[in-house]
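With one protein chain held back, the other chains of the complex are shown just where they sit.
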Amino acid sequence: MIQRRAARLLALVLALLTQPALACEGRLYEAADVLAAPLCLPDRIQRIAVLDPAVSLGMALELGLPVVAAPLTGMSDTILHEAAEAAGVQNLGSMLDPSLEALVAARPDLILGAAFRAETYLPLLSQIAPTALIVPTDWRAYFHAVARLTGTEARLDALMAPFETRLAEVAARVPDTPVSILRITSWDFQVYLDQPDAYAPFALLHELGVRRPPYETGPDPMGMRRPDWEDLGQLDGEILLYIIGGTNASATDGRWEEVTGNPLWQLLPAVAAGRVYPIQSAVWMEFSGIGSAHRVLDDVERLIIGAP
Amino acid sequence: MSPPRLALWLAGLAAACLLLALWSLGVGSLSLSPARVWAALVAETPSREALVITTVRAPRVMAALAVGAALASAGAIMQRILRNPLAEPGLLGINAGAAFAMVLTAVLTGTAPRGTLIPAAMAGAAAASVLVWALGSAGRRGATPLRLVLAGVIVASFLVSLTQALLIFNLAALDGTRLWTAGSLAGIQPQELASVLPWIAAGLLAALAALPGLEIMGLEDDAARGLGIDPARWRLIAAAIVVLLTGGAVALAGPLAFLGLIVPHAIRLASGAGFRALLPLCALGGAALTLAADTLPRALAGTDIPVGITLALIGAPIFLWLARRQGVPG
Partner (left out) sequence: MKRLLTGLACLAVALFLAIALGEQPIPPRAVMAALLYPDEAPVQHVFIVHTLRLPRAVLAALVGAALGVAGTITQAVMRNPLAEPGLLGINGGAALAALAIMLWLPGTSATLVPAAALAGALAAATAIYALSWRGGIGPQRVILIGLGCGAFMGAGTSFLSAFGEVTAVQRAMLWLSGSFSGSGWRAVLGVALTLAPLLALAWIFARVLDLLAMDEAVARGLGLRVQAARAAMVAIGALLCGASVAAAGPVGFIGLMAPHLARRITGPTHAALIPAAALAGALLLLLADVAGQNVIAPNAIPAGIMAALMGAPFFAWLMWKGRHDG
């Protein structure tokens, strides 16, 4: 009895799995910037679940999309977190192991995420709702993909046009001073490099023409270097911007005192000249869209051009 | 071992430690020959090189020497007291206990495991020792070598699983401990060294002071009693020394396996020393080996491979060879 049922269930599931792309009842999305294209999307998208609390969540909210679920645990960007909660976004847990059951319960009609993170879950996710895993990692291309998927290109253009204007304007005023950027965690140092496929905020710096010392310039397959105390001396920019805290406790657990008390830190040119300024982890490590991009420009204007 | 031979061996190993130290101080992103190291250290005005040497490299070198000496001595003591050629802190779960206690404290306080957490390390080492001893010695024949190793492996797997569970839920902690859990001396700070060195020094001195009693403990319990010492009491003394040494070593470098196993055997094979000579020789030999293992990958390939991995890659084959050769009793 149980065997027959199980066989029936198995047959049903197998049939579902092997169902070819039938005539799509909604909109067929054929652009190559998502995995497993073409995708069949519903005509009206009313409930979106996103798979990461950074670019996917931020960009979706900025485009005014109806986001119903996202993995919010462990975010350090409190502003985005509050915005998400205010918008009624349900928490799916942590980004690395989101609860699929909660995802199902959220009844999304589109699931959005980055291909490099969620690729292995695609078969399972596709059974819950049409799943768009976006391939390009460049933030503008990602934003375009999200807008194209949801038919909000007009809104995107309205956001991007003033940004690009501002970007050009700020770039014209950026001085030739070399700038070093360092992330201080509780256990090591991290330098995000200036290279073609750099992480969004650092790619923006490159576009602005901010010069960085040779050590902080790629290319490196990891996109990031972890200098030890000896290598720290190679961060010899005239200005030093540092990121502390965020998703680790380095701001509060004595690490800052340990770093500033070390003579090798004090030997850095920027430290000796007193041109060391903090920048926020929420913007520089958890880049989430146009808002973050504008805040990067703010930091550049305030700390590099403005040169207090 | 005759005093002149002992003196020769001690001098030789001490010289090896010094030479390795001088070499190791010159290894890093800025390569310095021993002559330049010396010059930088004795120069009147401290140059940048001198600063790097004193604040970055010297603590690491001293930590390597201390950790090596501590673990090798702990291994020699354990092998003597337990009358078990395979005893060592890693195999018998003591390292795992100290490591788990440190990770737990680190996760609860939101920091990374560092030398300043040494009280936790000691507590963990002590707890694990008690557990392993209770388990391994429960039996008609008492703590046979195999029983003890099995007990150690069980306790170690249990604690390692608990540690893994903690790390999975706290990804920031995972990134911070990735290297440390493999056994690493990277990034040792002078403050850590200052917290831990006194304990390791105390342990080593206590071991030297206790040499006569420890040596007698190598006999069967009845024979030991006949010679005037109380086995139970001396087992406790030995355990306390081992906890001091292991707790300190794990606090600095994380769980390093095989050191306490290989060094006593290697020294015994090479020099034929009896226990009284063996202990100080092990301390120096362990120090030299650890320093060499920590420096070699950086010197040869420029990559900083955690010393625990290097030691395991060398030590596991040696352990295998020993296991094949020994034909374990019991």
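Letters A and B mark the chains as written, and numbering starts fresh at 1 in each.
Note that in this section a residue touches a chain if its C-beta (ideal position, glycine included) is under 8 Å from a C-beta of that chain, and two chains touch if they have at least 3 such contacts.
Worth saying up front: this structure is predicted, and the values here are computed from it rather than measured.
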item	value
Residue of B:Ala223, B:Leu300 or B:Ala316 touching the missing chain in the full complex	B:Ala316
Contact partner of the left-out chain, one of A:Leu124, A:Ala161 or A:Ala273	A:Leu124
Option from B:Trp23, B:Phe100, B:Phe258 or B:Phe275 whose C-beta touches the chain left out	B:Phe258
Residues of chain A (touch criterion as defined above) contacting the omitted chain	2, 5, 9-10, 12-14, 17, 93, 96-97, 99-102, 104-105, 107, 117, 120-121, 123-124, 127-128, 222
Touching residues on chain B - with respect to the absent chain	86, 91, 135-136, 138-141, 146-147, 149-151, 153-155, 157-158, 160-162, 164-165, 167-169, 171, 174-175, 178-179, 181-182, 257-258, 303, 305-306, 308-309, 312-313, 315-317, 319-320, 323-324, 327-328
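Rule of thumb we're sticking to: only the chains that are shown with their structure count from here on.
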item	value
Chain centre separation (chain A, chain B; CA means) in Å	43
Complex interface listing, chain A residues touching chain B	74, 94, 96, 185-188, 228-231, 233, 247-249, 252-254, 258, 262-264, 267
Interfacial residue positions of chain B with respect to chain A in the complex	28-30, 48, 51-52, 55-57, 109-112, 171-172, 175-177, 186-187, 189, 191, 304
